[in-house]
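For this depiction, one protein chain was excluded, whereas all remaining protein chains were kept in their positions.
In order of appearance the chains are A, B and C, and numbering begins at 1 in each one.
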Amino acid sequence: MVIILKKNADKASVSRLEEMLKNKGVSANHIEGATQNIIGLVGDTSAIDVENLLAQDCVENVRRVQEPYKKANRKFHPDDTVIPVRDTIIGNGSLQVIAGPCSVENEDQIMTTAIACKKAGATMLRGGAFKPRTSPYSFQGLGKEGIELLIKARKETGLPIVTEIMNGADLDLFADVDVIQVGARNMQNFELLKALGKCGKPVLLKRGLANTLEELLMSAEYIMAGGNMNVIFCERGIRTFETMTRNTLDISAVPLLKQKSHLPVCVDPSHATGIISLIEPMSLSAVVAGADALEIEVHCDPKSALSDGGQQLTPEKFTEVMTKIKDICAYLGRPLGK
Amino acid sequence: MVIILKKNADKASVSRLEEMLKNKGVSANHIEGATQNIIGLVGDTSAIDVENLLAQDCVENVRRVQEPYKKANRKFHPDDTVIPVRDTIIGNGSLQVIAGPCSVENEDQIMTTAIACKKAGATMLRGGAFKPRTSPYSFQGLGKEGIELLIKARKETGLPIVTEIMNGADLDLFADVDVIQVGARNMQNFELLKALGKCGKPVLLKRGLANTLEELLMSAEYIMAGGNMNVIFCERGIRTFETMTRNTLDISAVPLLKQKSHLPVCVDPSHATGIISLIEPMSLSAVVAGADALEIEVHCDPKSALSDGGQQLTPEKFTEVMTKIKDICAYLGRPLGK
Amino acid sequence: MVIILKKNADKASVSRLEEMLKNKGVSANHIEGATQNIIGLVGDTSAIDVENLLAQDCVENVRRVQEPYKKANRKFHPDDTVIPVRDTIIGNGSLQVIAGPCSVENEDQIMTTAIACKKAGATMLRGGAFKPRTSPYSFQGLGKEGIELLIKARKETGLPIVTEIMNGADLDLFADVDVIQVGARNMQNFELLKALGKCGKPVLLKRGLANTLEELLMSAEYIMAGGNMNVIFCERGIRTFETMTRNTLDISAVPLLKQKSHLPVCVDPSHATGIISLIEPMSLSAVVAGADALEIEVHCDPKSALSDGGQQLTPEKFTEVMTKIKDICAYLGRPLGK
Partner (left out) sequence: MVIILKKNADKASVSRLEEMLKNKGVSANHIEGATQNIIGLVGDTSAIDVENLLAQDCVENVRRVQEPYKKANRKFHPDDTVIPVRDTIIGNGSLQVIAGPCSVENEDQIMTTAIACKKAGATMLRGGAFKPRTSPYSFQGLGKEGIELLIKARKETGLPIVTEIMNGADLDLFADVDVIQVGARNMQNFELLKALGKCGKPVLLKRGLANTLEELLMSAEYIMAGGNMNVIFCERGIRTFETMTRNTLDISAVPLLKQKSHLPVCVDPSHATGIISLIEPMSLSAVVAGADALEIEVHCDPKSALSDGGQQLTPEKFTEVMTKIKDICAYLGRPLGK
């Protein structure tokens, strides 16, 4: 951490600052320049609050030098984290394809869709039981019943199930879920992250629409600080000025997250683009960029879907996309699932 | 709502679409052009899901024509909503100044700060008991004890208290709080909004860092759909590419929200800018733009604050700012408080 | 400037870096930490290229500590720059109101509008002769003839004229213009900035839609480095995800630019918001935030305007807005014009 002092900082204020730093166990190195004096801090600066430094009279600015995340930091954990989910593994070089409808709507819909996804080559099943909707007048999901239907679909297909939690108080309902998803709007719902930190289940943590990668890493840190190391990042597009796509898919986040962290990375091209014809090229892009998993919305009959109709693939279209995905996995020498 | 048909849409698909629309109770008007056919919908389109339309084979695009919010819409509720809070009122032409520390840290700190705020002219007291922090290693707030200390400070000063909720499960702890704040990161925590919809307390709803004004209006709609009409918007800066300020304060949101909705609007210059020297000019700007309230961070000793030290005003600086605020209120003929 | 070294930087590479820094005349101070070594640079770092440092093997990252602008920097030029324009002055505490149509369309239109603006209290006249339009099929302006019509309108009303340049090659045509405007899309047209640096005329430099304040300051630096010190900044809204307004007007840019620089600041609420009902509140906000000038679009008959019809004020509406502006100027003790 580097502190830039004000041009005419008075000595008393600088002395108080030094005293304060000493009490926090870091040593201060002064560098005096012609136009600017700076202090470089040596030691464990993780307990130092930047805002607190900024409040001191003599301080003009503060620059962080180290990453604020530790448990999620590859520097301290060089080996890839691998996360077992039932009889498969995320993060071991394989590609997982998590497919299924936006919302679980009824038994027939989820069963038909799950069977079609399995047949096309999906390795996990997704489906929303609790739905975050912008409008209070939209379909809000089946809740508990939705989870029960997912479990039924898992029994039928063998596919591990992934579904979203919106409230820490509901955690008990997810006891038999395989991967718990945190949606983009809840990426900084810290109460929820703390609750998930205490359970051991794999968490698929979606990047918020307006959250930096550092904030995403810090949200993983929240879960890991609670003791749960099984976090999977999910890039699902960020909010920009562009209006032709629903969001802007940041594919560069994939190799960057894998460089900065040891945790696996998933990409969701369905929510990122909101455009059916972009799912295939964006899936392939994500895979060659190093994604460990894809999450793709598939519905047995998108025309009658209760949510996100416009971006869900039909089983036929999904089968086509999977053919290309299998092909590129073969080229890259990456197994599909397992 | 207007549906743009694909260039070579087949008749069967268009017929199915028309049937579907008819079943939803809206009538479809065809407009045939040389290069594009469109359908204009007449009737109550609020139950029609845009995504669902987009999933139909013959549909190229859909344009909404009406606002998706109703209870928050000034078109249907032309009169300003006024919200009584203890013996004062928000939204009746007066200006409320909500001041206090980022976090409640201990009895001495909140008491000293509250008394100083009151003396300077603040009309309500803010203070965080539950704190959303980016890092799990930062101070997380005093929780329940923090609320108790705020109540003590209210008893001493008479100032109504405003504090943030992060979890619907904590609602009972807020029984004696005057205004419940929803933080920017929770603006689309729909479970929390639903919980607040069921309680009658005034809610100060902060705009999310990356949320549009329409989404803010829809989040108010969530609370109102549950039966609680006492919502106050709070503009607190949005996330942009600019790095010199913490966020970009969107002052134009004030008159715009007041045109679109009948609900009162507050502005938080402290979080928006993160820069002490900008609090005064941005407060004055907000007031002349029509804000019903300001929320300003004040700390009896910012240098030792446990959070947000760099942007909290000292009581001395706050007194200076209040002098300017009182002066402009007098000029505008707007009472301070009451 | 602070250089953060890679964790396992080899000594030879660090030596080469030190040698290089020495050759550029700056001295390097080492700070060795447990997990990170950094080098603080002392001396004139303005000739050091950050990218060049980043290319060295041993360097992980670089943090700038000083502002890269000098001539535009208030630190080195504490006094406000005042810019005489004919018999009036920008930046001396007065408020200038630059009003007029988006485009000069014909003699009758510009004359009628200019006379109406003058009567309502405007202190300068704007009007586009060269028009940057997104579509090649839109009206592109009258060019040279437009400038001649503006000069005629100045003769009639006495109002100094402000008009936009799009090409350095046209500079001769602007010989009798009072203030040359650089549009948002040309803020980083460095060839144009260099050409303007060589002429002595006042330049109204509009902030680009996606440009940071630091970049705006650097573009002023371009003009000033060429010898022309008469630069006026103009905040006209930045591009964000919000769609309800044309752009997001960053009012906080006004006090911030005035703190960082000694140059005057103008605000253009017409282009920033694109909404007629927001011109008045945003104008007042800008004035209380410290703006030295406002630029407002006024057209004698907006319904028949060849460009920007939807955001231009009628003379009647402009007169109403001016009444409020005069009133707040009186309150603030700021003269209008002069």
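In this section, a contact is a pair of C-beta atoms (placed from the backbone, for glycine too) under 8 Å apart; a residue touches a chain by one contact, two chains touch by 3 or more.
Note that this is a predicted model, so its numbers are computed, not measured.
The chain not shown here is touched by just one of C:E105, C:D178 or C:D308, and that residue is C:D308.
Residue C:N186 is the one among C:Q96, C:T157, C:N186 or C:S261 that touches the chain missing from this view. Contact between chain B and the unshown chain involves residues 2, 4, 7, 29, 31-36, 38, 40-44, 61, 63, 65-66, 75, 210, 239-241, 243.
Mapped onto chain A, the interface with the missing chain covers residues 210, 212-214, 238, 240-245, 248-252, 254-256, 259, 272-273, 275, 277-278, 281-282, 284-286, 288-290, 328, 331. The omitted chain makes contact with chain C at the following residues, 46-47, 49-57, 68, 132-138, 166-169, 185-186, 188-191, 194, 208-210, 215, 218, 221-222, 225-226, 239, 302-312.
Basically, only the chains that are shown with their structure count from here on.
A comparison of C-alpha centroids places B closest to the centre of the full protein. In terms of their C-alpha centroids, the spacing between chain A and chain C amounts to 39 Å. With centres defined as mean CA coordinates, chain B is found 26 Å away from chain A. The centroid of the Cα atoms in chain B and the matching centroid in chain C are 31 Å apart. Under the contact definition stated at the top, the residues of chain B that touch 2 or more other chains are 210.
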